[in-house]
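Okay, structure first, notes after.
Every protein chain except one is present and positioned as in the full complex.
Moving on, here comes chain A:
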Amino acid sequence: MKCHEYEAYMHEYLDEEISTEHEKNLKQHLQQCVSCQKHFHELSKTITLVKGMATVTAPDDFTSKVMNKLPKEKKKVGIQR
């Protein structure tokens, strides 16, 4: 198997959809191949960095701004009996 084929296994692993067999093959290959090891490490690091970004929250007046911009409720036409 060529290295780029193991790349597909890496993504299966990251999506938590890897089969036991593929996982075994991937682990064996990573022990032998420094460049795939580096690739896999970089992918894992990327995910850690993105997931580790600070949570941002909406401005305090967000809800009132939205409520003020909503179209006005339609008045009921005619007299209800």
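Throughout what follows, a residue touches a chain if its C-beta (ideal position, glycine included) is under 8 Å from a C-beta of that chain, and two chains touch if they have at least 3 such contacts; residues count from 1.
In the analysis below, contacts and distances are computed from a predicted model.
Missing chain, UniProt name from the options "Carbohydrate ABC transporter substrate-binding protein (CUT1 family)", "Cytochrome aa3 subunit 2", "RNA polymerase sigma factor SigW" or "Cobalt transport protein CbiM": "RNA polymerase sigma factor SigW". Contact with the undisplayed chain is limited, among A:Met1, A:Val34 or A:Val50, to A:Val50.
One chain of the complex is left out; on chain A, the residues touching it are 8, 11, 14-15, 39, 42-43, 45-47, 49-51, 53-59, 62-63, 65-67, 69-71, 73.
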